[in-house]
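The block that comes next holds subunit A.
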Amino acid sequence: TETAAGSGGGGSAEAGACDPADVTLVGQVRNESNPYEASWLDGGDAFAEQVGLTQERLTYDGDSTRQQEQISQLLAGDTECLVMNILPNGDSDTPPIVEGAQDAGAYLVTQWNKPADLNVADYDHWLSHITYDGVESGKQIGDALAEAIGGSGGIVALQGILDTGAAKDRFAGLEESLAANPDVELLDDQTANFSRAEALEVTKTLLTKHGDDVKGIWAANDDMALGALEALQQAGRDDVAVVGIDAVPDALTAIEDGTMTATVSSDGPWQGGIGLAIGYCVATGELAVEDIAGEDRAWFAEQFLIQQDNVADFVSPVTSEDDFACGNLFSRSQGAIS
Partner candidate 1 sequence: MSLRDAGPPIALVVVFGIFAVLSPDFRTISNVQNVLDAAAVLAVVTCGISFVLMTGSIDLSAPGIMGASAITVALLVANNRNDNDLGLIGVAVAVLLAAALGCLSGLALVVLKVPSFMATLGVSAVGLGVATLLFAGVQPNITDPMLEGWAVERFLGLARLTWIAVACVLLGWLVQRYSRLGRYAFAIGGAEEVLALSGVRVAPYKVAVFTMAGAFYGLAGVLVTSQLGAGLVQAGRGYDFSAITAAVVGGTLLTGGRGGILHSAVGVLLVTVLTNGLVQVGVSPYWQGGVQGLIVVAAVAAAVIPQRRRNQVTK
Partner candidate 2 sequence: MTTDLQTEPGPRAPGSPPALEVRGLVKHYPGVKALDGVDLVVRQHEVLGLAGENGAGKSTLLKALVGLVRPDAGEIWVRGERVRLRSVVDAADHGLGMVFQEQSLVPNLTAAENIVLGSEGPGVRRGIYRWGTMRRLAQEQLDKIGSHIDPLARTDSLSFADRQMVEIAKVLRIEERTAHPPVIILDEPTSVLESKEIDTLFTQVRRLREFASVVFVSHRLDEVLDVCDRVAVLRGGKSVGEVLAADAAPAELHRMMIGATGSEDHYHDGAAERSGEPRRPRLVVRGLTGKTFRDVDLDVHAGEIVGIVGVHGSGREDVCRALFGAEATVAGEVVLDGRKLDLSGTRAACAAGVGYVPAERKTEGMVGPMSVADNMTLTKQHARCSGPLVRPGKQATLVDTWIERLSIRTPHRGTAIQRLSGGNQQKVVLARWLVAGDVRLLLLDHPTRGLDVGARSEVYRLMRELANSGVATVLLADSLEEAIGMSDRIVVMSDGRATKEVAAPAGAKPTPLDLVKEMV
């Protein structure tokens, strides 16, 4: 039985022919040592439990080669009824994963990173690609920051790992926001590689460099925002607004306390579950690939700007079983990735 277009590494079952008990669920993220990705895997576990299975948890420590190695090893095993929910390390890591899955006949959902010119609809085992609109989130927190500093003043930006799409999109969003708020001036931008510790050092240096001119700090994720908060505390500054993205628990606490201004939610547990759910529904035949609408093959998930007024709603994200029902998979879509 040959469903895959490629030369075929494993005999994959006819789409939808899998017995639910035979489905293998795999979730792969960078590492379990940060709260967001750990909660992603926990969400995957929760979904697996819901359908009476267990999820195989893989981590690759932010190492692209290791991710590829794990996947090719995984695909060399039994790929019949294999469902993978994968966080590619960077844009460039997605194509080989997709082709590997396609050749082996495994069901794949990817999240966050995908080269813009790689089209999900060209493949029949790459079911869907989910991401948040980075430009939008970068702009949202940029606007929130502009508002918090009263529409004018200097800000500094902490960029993420420079060669990731997320970092670039979010910074592009900041630039859009800056264009809309002409009185806000970007004093400096440096990378802190999405890392809390690096953000602490970089912020300290930027604070001495620009002194009181700094009215706000825009960080491409919450970890860096939290590092920046520490630096502000150590410098004895409490007049600087800080914004980030991801809505990690610590950032929500900080927003509750009023030390941080805004973040944008990305819902780890839901992401961990939804990818597996899509694959599971297709593998067990409850959903056919052809029936997935074109706009649901690559889509932006719903996200929210979180500020002090609405933070209470997000403190303990709950995923309900309904979110993962086969008829309800794409309910959080904000539209296709343009």
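Criterion: a contact is a pair of C-beta atoms (placed from the backbone, for glycine too) under 8 Å apart; a residue touches a chain by one contact, two chains touch by 3 or more; residues count from 1.
On how the list was made: all candidates are chains of the complex that A comes from, given by their letters.
The structure presented is a predicted model; accordingly, all values stated were derived computationally and were not measured.
Asks: Only one of 1 or 2 touches subunit A in this complex; which?
Replies: Candidate touching subunit A in this assembly: 1.
Asks: Where on subunit A does candidate 1 make contact in their complex?
Replies: These residues of subunit A touch candidate 1: 31-35, 38-39, 42, 159, 162, 190-191, 195-197, 200-202, 204-211, 226-227, 230, 233-234, 236, 248-250, 253.
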